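Heads up, the thing below is written out as structure tokens.
Heads up, one of the protein chains got dropped from this complex, but the rest are sitting where they should.
Chain naming follows the written order as A, B and C, and within any one chain the residues start at number 1.
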Amino acid sequence: MASMWGNSIKISIFGESHGMGVGVVIDGLPAGEKLDVEQLRFEMNRRAPGNDPTATPRKEADEPEICSGLLEGVTTGAPLCCVIENANVRSVDYERLSRLPRPGHADYTGAVRFGGWNDVRGGGHFSGRLTAPLTFAGAVCKQILARRGITIGGHILAIGTVYDHAFDPMRIYPERLESIRGHYFALLNAECEQQMRAVIAEAQEDGDSVGGIVEVAAVGVPAGIGTPMFGGVENVISSIVFGVPAVKGIEFGAGFNVARMRGSECNDPYTIEHDKVVTTQNNCGGILGGITTGMPIVLRAAIKPTPSIAQKQHTVDLREKRDALLTINGRHDPCIVPRALPAIEAAVALAIADMMSETGRL
Amino acid sequence: MASMWGNSIKISIFGESHGMGVGVVIDGLPAGEKLDVEQLRFEMNRRAPGNDPTATPRKEADEPEICSGLLEGVTTGAPLCCVIENANVRSVDYERLSRLPRPGHADYTGAVRFGGWNDVRGGGHFSGRLTAPLTFAGAVCKQILARRGITIGGHILAIGTVYDHAFDPMRIYPERLESIRGHYFALLNAECEQQMRAVIAEAQEDGDSVGGIVEVAAVGVPAGIGTPMFGGVENVISSIVFGVPAVKGIEFGAGFNVARMRGSECNDPYTIEHDKVVTTQNNCGGILGGITTGMPIVLRAAIKPTPSIAQKQHTVDLREKRDALLTINGRHDPCIVPRALPAIEAAVALAIADMMSETGRL
Amino acid sequence: MASMWGNSIKISIFGESHGMGVGVVIDGLPAGEKLDVEQLRFEMNRRAPGNDPTATPRKEADEPEICSGLLEGVTTGAPLCCVIENANVRSVDYERLSRLPRPGHADYTGAVRFGGWNDVRGGGHFSGRLTAPLTFAGAVCKQILARRGITIGGHILAIGTVYDHAFDPMRIYPERLESIRGHYFALLNAECEQQMRAVIAEAQEDGDSVGGIVEVAAVGVPAGIGTPMFGGVENVISSIVFGVPAVKGIEFGAGFNVARMRGSECNDPYTIEHDKVVTTQNNCGGILGGITTGMPIVLRAAIKPTPSIAQKQHTVDLREKRDALLTINGRHDPCIVPRALPAIEAAVALAIADMMSETGRL
Partner (left out) sequence: MASMWGNSIKISIFGESHGMGVGVVIDGLPAGEKLDVEQLRFEMNRRAPGNDPTATPRKEADEPEICSGLLEGVTTGAPLCCVIENANVRSVDYERLSRLPRPGHADYTGAVRFGGWNDVRGGGHFSGRLTAPLTFAGAVCKQILARRGITIGGHILAIGTVYDHAFDPMRIYPERLESIRGHYFALLNAECEQQMRAVIAEAQEDGDSVGGIVEVAAVGVPAGIGTPMFGGVENVISSIVFGVPAVKGIEFGAGFNVARMRGSECNDPYTIEHDKVVTTQNNCGGILGGITTGMPIVLRAAIKPTPSIAQKQHTVDLREKRDALLTINGRHDPCIVPRALPAIEAAVALAIADMMSETGRL
């Protein structure tokens, strides 16, 4: 595991926030897949910093350089490596961090794990910047899946206490997913944007940050994908989605709401529609026994507020083993949720591509 | 993947609900570990059917027979295989199921996945009965972890709309976890039991079922366990917990509540206590950047209501490709939550043992 | 790794020589495969002890009991578990072994690896008896592969200094492989049997044992199976074949002879035959760049002489840390080669089935 993931389509992610760059090797891609580089750039750009007043002002082009596995724009079947340079690195912001771990970050746990040798500059390999190569790998998979009639997209369900409405899990259409994708605040109801921006602005003024929830769907996945027990769709998706920093929860279909349901309400009845077996509702989120039903796969992930805040925080001085106060001066996102969305979509795309490939469907 | 799981301590689960039995091979266990068979039986019994009026009357002794890997009660380092016989199999209940898939079960998805060759009797390999070997494997790990000062236990947080209070994530004590474990309704506040039983009884009278939420903690896990990105504690735990049928969501620490928090509230400040770095609150559930902080690991899993209900349900006749009505006559749990708890504890124990072993700490 | 193996079709082997039994879980088998139990028994019997005067007199029926994954003789897609009981266990033979490690066995290395907790009775989990479940799993794969036009079979190439001739790697026919399989001394030239038996008898008289070489072929494997670098056919086959105790070398095609060849001789020229690309010789053993050419896959494995011999041997007393003499009194094979052959065929069958499955060809 660690920074490698996958069974049939595998990724190996490397890099640090303030090192030379970040990147990914994707192994096991089908050969003969034309990649639309503009589309890859588009997805990279959705996640890139510096594109919105609510995001960190750190400006990174996040131009993906493909080093291998592609010949005249078409996959060769060999590992595809992509490197994304770090351009705008200001390491001066983080000098004290090896002594004073930032609350909510991996500074302390990483130091214990790696005996203090971990690169703490900007969070090092634990940084949210590592979602750039993940987003790239997912964008590649999205294109391959699109050719099989599968679309993956999502929206911001909540920022702080401001909620948009959720997907109707029976009626999620590819065109809609594509159109939402075009907005930095990807919303079902665009009118929430103003309120969400207000919540973020307010937090920022207080030197604080806010969290949120994203909802992602995969439509067009055929029935019968996934394997029993530990190879189930929920297992595989969650095993990669928790690789996106700040995710603290995941739920599928009706999710935590199933707790208060009765079986007669929760069970999705079957019917025949256009000679095809479908369910008449979709509380299971398109997954039963870990295997796809053919209905939309729907999941939600909870994103914690950016741990980097401007307020003074209580921490410890690891060298002197005493309590200390910490003020973080760097550039930070008061709300990471809009930028987390493409990363989580990417994770879902990788999971579905991997499972499709495992069952010989890619 | 499929029914195998693990990196360093690995399990391979086999069997069907109405076949000869179910079982598990555990590979990679440390050698020299004395196993307390009575304690293993105790854990098996927590999960076994037939022990409470709210559970299915199917009576199974669930006696684990250890076939290998144990010599005079001590692990040898070789794979430990355990077989649990199916005694009380009444397959007549399920005869029509290959034609009429039960809503909420894996009958339909399993049939698509395996071309109609899957064993549908009692759900076959998708049955909740497969949590018996999982519970066994977890019980073995619990004993091994206990020797390293780690205790894993949990409680029922909710059944239907009846909520017990949650763990105080700063104050979870091994003795408390052990004492809760002794009750079929494992509760922090024992007074909830009556209300919960009432909710279940009511559903049962209606030929219906109810879901719930369990909360599990691991205390004593040292800081520095887990690996970055995809080998993080949340990734590893969720990759196995979703192997317990009916789980539709998982959250760690403050979980979905992080969405509405601000960073200043969500971040857990550090302090020095008895010369040790600790946090003064535990919203992260003992995990930062995928790596343990040394504080209690806390997670919640949502359990859907048992899909087997006595009420007539809409389904399809797969052979004749037409709508149909289904009445399920078998013996079922109106509420699976109390029996799911030891299975989820077991999954968590396996995940932690695996990660401890991976970092050479077992 | 350890006693689990495989990427797409996976096995988990358990058991000890003198425990309750041995067995295997096979996960990832295609569903809908009818298994011919008589054929499985036939393969088990080829490997079973007690069937020939040159083999150990330990008599084991080696009756495979299938516990899961099979319904009315057809695979369901769920893990198939098979248990083989140990009937004829005489543990008295091995009492001193935890103190006096047998040269050539894993007694000492196993004791170091597992801190002295390993089961040394009959070699425990390191015993050649563990090839029984391997042979079973391979026999299952052989039937599945046969349905795809693939036959795996082999012969004894050498016992001691007595050599049969090798396969002509251009002309290996399924019928021939099937007919050889029927003989305990599976030979291309049946006339070698007498000489080979004489060599074994002579060694036995001296309280000694002899080694040999087996040659195995897989015919009918389509071109294009395997993956580059570490997923190549040689990598995958060798990763499982060395799981058969006593194998100390493996070579593919011309093998070690390539060392003395020139490129002009070693390279296999291509031609078109019946509209198909074939090579006009087969020094590469059907594998180039780790990927199958469509020609027969040919490999040889070196089997060391059974380390259990009746002669007095020098060893050490591990408890008292001093030199010691050891006489082994148990029942042993003076030559394991004929019984190793079906195990190695099985390993090859598993490797090919796994790779076929990985590329969606099963």
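Observations on the model:
Rule of thumb we're sticking to: contacts are C-beta pairs under 8 Å (C-beta built on N, C-alpha and C of every residue); 3 or more make two chains touch, one makes a residue touch a chain.
What you see is a predicted model, and the numbers here were worked out from it, not measured in a lab.
Contact with the chain not shown here comes from a single listed residue; of C:106, C:172 or C:196, that residue is C:106.
Even with one chain removed from view, subunit C keeps its contact list with that chain: residues 1-5, 7, 13, 101, 103-106, 108-110, 112-113, 125-126, 130, 158-161, 203, 206-213, 223-232, 234-236, 238-240, 242-243, 245, 247-264, 266-272, 275, 277, 279-280, 283-285, 287-294, 302-309, 311, 313-316, 318, 321-323, 359. Against the chain not displayed here, subunit B makes contact via residues 7-8, 28, 78, 227-228, 358-361.
Although one chain is not drawn, its touching partners on subunit A can still be listed: residues 2-4, 10, 12-16, 19-23, 25, 27-28, 31-32, 67-69, 71, 74-81, 83, 110, 113-119, 124-125.
In this text, only the chains that are shown with their structure count from here on.
Subunit A and subunit C have Cα centroids lying 45 Å from one another. Rounded to a whole number, the gap between the C-alpha centres of subunit A and subunit B is 26 angstrom. Mean C-alpha position of subunit B lies 38 Å from that of subunit C.
Shown for subunit A are the residues that touch two or more other chains, namely 7, 227-228, 358-359.
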